[in-house]
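Left out: one protein chain. Kept in place: all the others.
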Amino acid sequence: MIEAVRLSRDFGGREAVREVSFSVAPGEVVAFLGPNGAGKTTTIRLLLGLLRPAAGRADVTRPVGYVPELFAGYDALAVSSYLGFLARMKRVPRAEVEPSLGAAGAADLAGRPVGRLSKGQRQRVGLAQALLGRPPSYVLDEPTQGLDPAQVVEARTLLRSLASDGAAVLISTHLLAEAAAVADRVVVIVRGRVVAEERPGEAGDLERRFLELVGRGELT
Amino acid sequence: MRRRGLLLAAALAAIAVLGFLSDRVHGEVDLTAGHSLSLSRQTKDVLGQVHREVKVTAFLLRGDPSRAQAASLLARYRRRNHWIAYRVLDPTDTPGEAARLDIDPTEGGVALSSRGQVERAPTVTESDLTAGIARLLRHHPATLCIAGGHGEPSVEDGAGPGLSTLAGLLVTNGYRLQPLDLLVRPAVPPGCDGLVLVNPTAPLGPAQSAIADYLAGGGRALVLNDPASTVDLSPLVQLYGMTVVHGLVLEGDDGARLPDDPLSPVVHDFTSSSPVVRHLAPVVLPTCEAVLTASDPGRGLSVAPLASTSRLSFLSRRPRDTGTRFDPAVDVRGPINVGGAADLVANLGGHVRRTRVVALGDSDFATNALVGEGGNARLLVQALDWLTLQEDLVSVSTNIPALRPLSLTEARTRYLRYVTAGVVPALFLLAGGTVWAVRRSR
Partner (left out) sequence: MTRAVVGKELRVLWASPVPYVVGALLQLVLGLLYVDQLAARRQALFQPAVPIAGFLLLALTPLVCMRAVAEEARSGTLELLLAVPVAGRPLVVGKWLAAWITVLVVLAPVVLFVLLLEWFGNPDLGPVLSGLVGLALLAGALAALGVLASSLTSTQPVAAMTAFFVSLLLWFAHVRAEALSVGGVMDRLSISERLRGFAGGVVDTSDVAFFVLLAAAALTLAAAAVDGRRLR
């Protein structure tokens, strides 16, 4: 379960998010959609407890699998050591490393130094790290960035399977197609406020609807 | 957030308190072979008696190489007792302060002051500092009267057989010296806190009864006999349970004499618990005779033997006839006792009269030539301190580190440099390069 209740936060007087509310139920994939700078990452950081909300609260069932927007790793370590270290930090048995790598489609990367991975490979390792211990909640910031089309399809299948195993999955993205393809619901955020929350099928042409929302957001 | 801040502040405060406590209550372990960095036991004893502020002002030029050492020595004093406060000043920066404390700015030195009393010491060394503090602790300096007029060595004589070094040591330790000519005026003045009688070579005559009277009235005396003199000092010390037995101690144990010199015993054996010989280094006593102590001295008198020579020594009673040979008929087998300390307490209803006498079978060890050897100086000062009831005052002989020569030739120095500054750094770089290469190849 992931729930944001009227979350607000400003940075030095500049408002970043304002009264953001939405929830992700177990078994659901929700896409967090918005243009760059809309407040997606701030909201995610509030959900993860990395930022203190000025008002409102965030409820996330822990532990939570987190994929940051930019891959973060130790260049000197091999992929398996990197995941082994994070497994220890997450208090997850080391035996989980291999299945997580496999599920993220990164089994072939186990022996490679993190510093020598391509962008797509990093993204897969990042995903594998979030899968460690199969947590009940996932917060994924742009998880398919840098993947090739085949890998994107695989990743989407993986996200769906996580949800069907009962996890609450929140993915942030600025790709409409991604939101439409994988999400049960789409939460649209513009200028720090949630402007719409709908099911991709209901709204008809998501692209037209989004542009309309963004345009409206910019007018207000 | 606020609670976290409070916890952090509490943790830091606890660390600060622990730091403060660890500075106040601490112990140390001296790992050096000769305990050369520890303050000597005497310094610790003296510092244990400081219960009021003692300000130590050391004047050392900024370029003086001993300045840092002096500061660290003073810090050790302060750490031992927080009543000790110190400053290290450059006399050229503070001529007024130097003048006020009567320190010559060109020579430098140390001034120790407490409650308006000022004592001075020439150097910032442990012996000078501790003696200075001991002088401050005492209210007035004790006067030692030095007997003369019957062939005794002089405290003004700077040559080998003279006593000028001993005199300087006694002054450093806070004594005032007053030479007496007992031939001209056979009387010991009442101002004498102690009498030093060193090896008279002419018969004492009326001076002997003057000294006996002085002792009987609660006097204190250090009596140094010597086989070289024919004057018998036994009558003076016999009343106090000691007998001087003439002769010459010959030492047969190589470990207890100067090399190949049976006439110069080095006494290690201080079996007595008397403070006179407490923590004493071996004492060199060339040509000495025996001092016997009574085992059952009688009412109010206690006599302690101070030192004895080894089992392999003997007292030759007629050395001119027998040379270094043991003559079982007359000679005495070792160990030979060569000193005693007597303490006679008489209760005169109302007040206690106390007579103390230390007698030793040798006088050479106190002369300029030998007073610096082993524990000689300390034995003398401890004896006088005990006699004049000033056991707190001590001759500080600091713990001196042994020399540990390093045989370094030019070639060896080059070799050392090559290994430490060449090979070792190169190995580090080599290891780094290897790691880099391995990582690159993966």
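First chain written, first letter: the chains are A and B, and each begins at residue 1.
One rule holds for everything that comes next: a residue touches a chain if its C-beta (ideal position, glycine included) is under 8 Å from a C-beta of that chain, and two chains touch if they have at least 3 such contacts.
Not measured: the values here are computed from a predicted model.
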Touching the absent chain when the full complex is considered, from B:R41, B:R78, B:H246 or B:R354: B:R78
Given A:A25, A:A55 or A:A72, the one touching the chain that is not displayed: A:A72
Of B:V29, B:V184, B:A329 or B:L348, the one touching the omitted chain in the full complex: B:V29
Chain not shown, touching residues in chain B: 1, 4, 8, 11-12, 15-16, 18-19, 22-23, 26-33, 36-38, 55, 71-72, 75, 78-79, 82, 85-89, 401-408, 412-413, 416-417, 419-422, 424-426, 428-429, 431-433, 435-436, 439
Residues of chain A in contact with the chain not shown: 48-52, 63-64, 66, 68, 70-74, 76-77, 81, 85-86, 88-91, 129
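Going forward, only the chains that are shown with their structure count from here on.
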Distance from chain B to chain A - Cα centre to Cα centre, in angstrom: 81
